[in-house]
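Right, one structure below, let's go through it.
Part of the complex only, each chain left as placed.
In order of appearance the chains are A and B, and numbering begins at 1 in each one.
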Amino acid sequence: MKLPDKSTSLEAAVARIPDGATVLVGGFGVPGTPFSLIRELQRQGQKDLTLVKNDANEAGMGIDHLLASGQVKKLIVTHLGLNANAIAMMNDARLEVEFCAQGILAERIRAGGAGIPAILTDIGIGTELALGKQVVEMNGKPLLVEPALRADVALIHADRADPFGNLAYAATARNFNPPMAMAATIVIAEAERLLPLGDLSPEEVETPGAFVDQVVELPEISEDYGVVRR
Amino acid sequence: MSDVKLPEVKPIDPRTRMVARAARDITPGMVVNLGIGLPTKVINHLPADLPVCLHTENGMTGIGPTLPYEKADRNLIDAGGAYVSPVSGSAYFDSVVSFALVRSGRLDLTMLGAFEVAQNGDLANWKIPGKFSPGAGGAIELAQKARRVVVMTTHTDRKGNPKLLERCSLPLTAERAVDRIFTDMAVIDVTPEGFALRELAEGVSVTEVIAATGAKLILPDTDIPTF
């Protein structure tokens, strides 16, 4: 036995995304955002996408390109604070936005990746984020049912990968990438370095390759990934 | 070219023949969990160049050969307690991630033992009330959530009673879970219509399989291959 090889090109990997797909996109601000996969998705032009991401990046960066190109029907995020374009589109009803508490978004995606249909939580009770949600009593206490969020596709940014799809991340570029890398039918990871099988130690792997479908080595680390001087 | 004969290994032991046959159901790209006991032996029959990922539920993908005690790593076992080794590309993870993999559809195939299998796919393999009740470990999730569930078992128990039944009498591990059964006598699929005979072990007749099976057996119209 040997482990399957899942390495491919940016173009081939992104071509697997159909119109209308729900797509998990890693990243919290710049770190961990799969800028190259996003740009290829913009280039290929798939439409009617639902994106799930912590934030909408900043104007002119990352998924803002997909918003600007009209490829996005709906956004599920925790905040849009840094992207005035996204806020304007939401206010003009050109973009449907669903807000989720940050840790609950992470938990819903994790549940999707863990084959858990839903979690029960008290987070958001007493706020407008609880409106319309199913309530269950446990030990006499009301709890919200937060359903798992599993997607068609996940776009992941890793620091290191091997051809089987084992992934490791850098510093705070982890954020939503590890849970998202377990929670989609097609998990596509871009990696800054694609190492030969065996060069990532089994201890160092943070996302086991068994969850990952396609690995793409980035030909270059573009300016998108750099330090942002505000 | 056609007269070049490939070396053919014909194991005589019916169990080994069953194990070798089961190994042929593992196809390229699969993530596979092999249960304790007979299923573990399937490893010995996989081609060296088959691209496949073995999973063990205590927290590892990419299982390599079992090691003798002298060479064992005290921290590296499979779920059956065997001292295993890593391969190039192995990963270690905790029990949470391990069962996330099982439940979320990333496990393509599991091979399990059985006390009883019913013709609707119900599986009983963890408890014999009053006699044997050590707990199910990870079997419930493996049986309920692997994309394909295959059972390996002797066709009958030690007393000769059938293990393939109309209904299970023992507490279930999972409902409607089993897709295929490999026994020392036959390969049988669980279909919406019930047990369907697919293959016969060499030297075993259809009549013998019918006699050893506790439920209706659907026979194919065509010749039955042997293994």
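To be clear about the criterion, a contact is a pair of C-beta atoms (placed from the backbone, for glycine too) under 8 Å apart; a residue touches a chain by one contact, two chains touch by 3 or more.
None of these values were measured; they are calculated from a predicted model.
Colleague: In the full structure file, how many copies does each labelled chain have?
Modeller: A x2, B x2
Convention: only the chains that are shown with their structure count from here on.
Colleague: Calculate how many whole Å lie between the centre of subunit A and the centre of subunit B, each centre taken as the average of the chain's C-alpha atoms.
Modeller: 36
Colleague: Show me the residue ranges of subunit A that touch subunit B in the complex, using the header's touch definition.
Modeller: 1-5, 112-116, 150, 162-164, 166, 182-183, 197-198, 200, 202-203, 205, 208-211
Colleague: Show which residues of subunit B lie in contact with subunit A when the two form their complex.
Modeller: Going by the criterion above, the answer is residues 28-29, 31, 43, 46-55, 60-62, 86-93, 96-97, 99-106, 145.
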